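What follows is a single structure, and I will ask about it in a moment.
Left out: one protein chain. Kept in place: all the others.
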């Protein structure tokens, strides 16, 4: 994607909001050490740093979710103290958090206005709220992506992210921060979001923006603040810096150049789908061979995640046949797939992959316990060894293998999900958005590990919404649209354009959120 | 003197013929005694012929008792016999039945109306039960020649159940009357009326009374009494040093049936079957023939022990 | 699957849905199976004994469920908020006995006011233990279940207190009617309608759903969760006190334990059967009331048909399981994980 330089600064140099010398520790872990961040009106300030650098912690302090150990927050030069998110809201600050929090059994409309339903008085008028939500959604351009009547628990990851964004923007805040808003969005939604963010900038809002995607930063940001290990490295104007310098600032060293896959001839067919149909996807035929990395691209809602879940037996298959290593397979649950050597790293780490209140070690060894166990018993030494190995290999930033996963930063949690499946060593590895929220350096390492696994003869199926990732990794790419395979492209012929063209080929069903309230 | 009150209303409406339905509402209907009572009533109904009997378990729930009374009234039963979970609800129950013109009779626990007039009664009321137990305990105590100083009386019961309080108070009164003022210290043990809980709580009490040589035991029911006796025996007290008087005989009989040497020396046996029979027979007599309810039909009771329990008709399951 | 608590059912957006679908949508899918269960029971019992349909019997069912129904209604609100109140029965017992005691010395008005005040204090105590002591609601109210019961026993020495059967106000509560409807039923209806309206049509109610559905989201959205917890527990205490007063009125005396013990499980059962998810965020008053009616009809019908008390237990258990299985089969939830 072409790098589009940010607009030259349009606005004043007035600092709307500043967080000065902010420190925050969690027990022995120093998450932030005297960090300063300034947000200016009419400007987009990007916040960058490796996984665990302290970005989310800083934003949580801005929104009153955490109280800093020391340091001052000033809004328009006036010192403010937030001990509760409500205070920050009242002051005009909003943060779109990294993990969208959704109320499961109420509508999108109520989810968007949660906490401020009362503006209509004591009584709350469902129809008015509905209409207001519809109007707001279309005002911000998301009306095609999400319907106000859909129930929270039925939203896809992208839709949840949009609800989270809507919550913040409808409040018309003066300062608004986005914590990795695009990690679960498809390209179309990203375009919509960028349009929105630019509009907010034009309205004079002060905007903070966290992302691990370099091209986004260069498209959007006016200024970039970099954190490393909880400390401020520096702030640059976008036009004064480049990709390599930023990476250097974040990582403290130059990254070896772009990842290159070692291609090799594929082996025997490991997975073969013949006209597989489920409730959500139709007539899918695909093959994955040993030593091959197969990518699955498509727009959000194309049915990629559903297909992966069907492959591992989580969703029922209604028609067609699945062959694993040449034999017909009937997986009734992921346990059956695991027994056949298939591992599956789902897309949503919080809901589907991680046991948040258990340790990093427990989470890493979860799928390979029976292998680590000697007879009936598990050796905690062996367990720790496995956990420590992958903590090192994936550079998971955690004080020890005994840290609770919920205390890890988002990107590090994602690495724990991957570590679980690397520790198992399956014959077929299904990865749904494996690098969601992972920093640049770690991404390259993960690619290298995938490459290495392929060389060892593991068959790998990767779903990704990041086209460069699919292009760089895959030997072959299936493109899905509207629950069907729109086509398959060989690496040699694949370009972003050709893939996008296929992904958008199905105009009939795309973008219409299929599940709405009337399903119940 | 007072049974006429409820009976009179019905007499006015004239005797009924044809099939009758009598409701027998019982507290703690899942307990053996009341199961027997229901069986007795059913047997009587069968022998009287053309009588349908409706048994309702009220548990220990006073509110449910009111609902059940309302319910059987709405179902137009011809007579109500009730064992109330709490005697305080007597006025409400009597008033409801009276308003509906349905004769009512109390079984096992006396009830009175708002003016203090008791309803007709069949059974053996709690105080009388307690008195029988206390008298027997006093006899055992005297015969054994124990002294107040080295004896304790353990009294186990559910303390928030009024029927239990009556029984143990009755036992205490009768014991005091028989022995005089110098009676052994009475230790109240609050239990949930189960044998296991009585056993657990008694364990602590026995600890607190180390050095005591002899024990007199009674309780709200056989569960309490046998539980305490078991705890005493488990702590090494010889059966000879225990004078346990049960209430019901359905658990104490088990030791006797097995010919075990036991601290359960005696038990008051009230034939639930007989009470049920008597209550139903009187009620049918009133409804069918206009025979006045006897103000008090006191049930046949027997103080049984290992020698005579079978003869007295105790059924040991 | 959730039903009536979802915003406007999508069908409202579609032009002119069939009237039957409208009724269905209003009642909610979950509740349809309860209605079916009620209908089946009514037919079975009614054909066996036509007295069941008597106006009198319907009144009896209504008055019998009033106390449980009241507690089930507030329990539903607590469950929707993601908590549980196991102490409701104890509070009802405490207020039953204290209302009668206060009444005896100071008359009915003070008896009622005093009991409600005590109920609110009990609820406040529950809320404070949860909010400030950071004790899980289940443990907190398990603890106060024991404590309030103990207090009720202490103030009354474990005995029923007073006699309210001669007081016109208490008699009106127990046996009076309003527009031909027994007062007990009126109280339940009023409480249910109030709770329904608050839950469905006010921002307070919607916030209760939000807190129960996702407390983090609610907090981040600026809802003062603690205030909601305190408020809901206080209201629950007040309603439990009204239930206690009704127990006093019905039994004619203040009962410290009898009549209120076990009401906690009954109210939770009704709320759960009515579709409230114990995880929070889901449930309707309509469903709870239908569940209370279903259970009330079951108890009444089994007595009517002379079902032995032991069989009644088996039948109740079986009915519960069957009703919930039908609900689950009708819902389109994914059949994986632990059922919610």
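A few points about this structure:
As written, the chains take the letters A, B and C, and residue 1 is the first residue of each chain.
Keep this in mind: a residue touches a chain if its C-beta (ideal position, glycine included) is under 8 Å from a C-beta of that chain, and two chains touch if they have at least 3 such contacts.
Note that the coordinates shown come from a computational prediction; the quantities given were computed from them, not determined experimentally.
From the options B:250, B:269 or B:309, the residue with contact to the unseen chain in the full assembly is B:250.
Checked against the full complex, the one of A:115, A:208 or A:230 touching the unshown chain is A:230.
The chain omitted from view is touched by exactly one of C:151, C:199 or C:286, namely C:151. Note that of B:31, B:107, B:241 or B:282, the residue touching the chain absent from this view is B:31.
Taking the complete complex into account, residues 29-32, 35, 159-160, 187, 189-190, 192-197, 199-201, 203-208, 210, 223, 226-227, 230-231, 234-235, 250-251, 254-255, 257-258, 260, 316-317 of chain B touch the chain not shown. If you put the missing chain back, the residues of chain C touching it would be 81-83, 129-130, 133-140, 142-151, 153-154, 158, 211, 215-216, 219, 225, 229, 265, 268-269, 272-273, 277-278, 280, 309-321, 324-325, 328-329, 333, 335-340.
Annotation for chain A: contacts to the undisplayed chain at residues 27-31, 33, 229-231, 312, 314, 333-335, 337-339, 343-344, 346, 351-358, 362, 366-367, 369-370, 372-373, 376-378, 380, 388, 391-392, 395-402, 420.
Simple rule for what comes next: only the chains that are shown with their structure count from here on.
Here the CA centre of chain A is 43 Å from the CA centre of chain C. Centre to centre, using the average C-alpha position, chain B and chain C are separated by 35 Å.
The set of chain A residues touching two or more other chains is empty.
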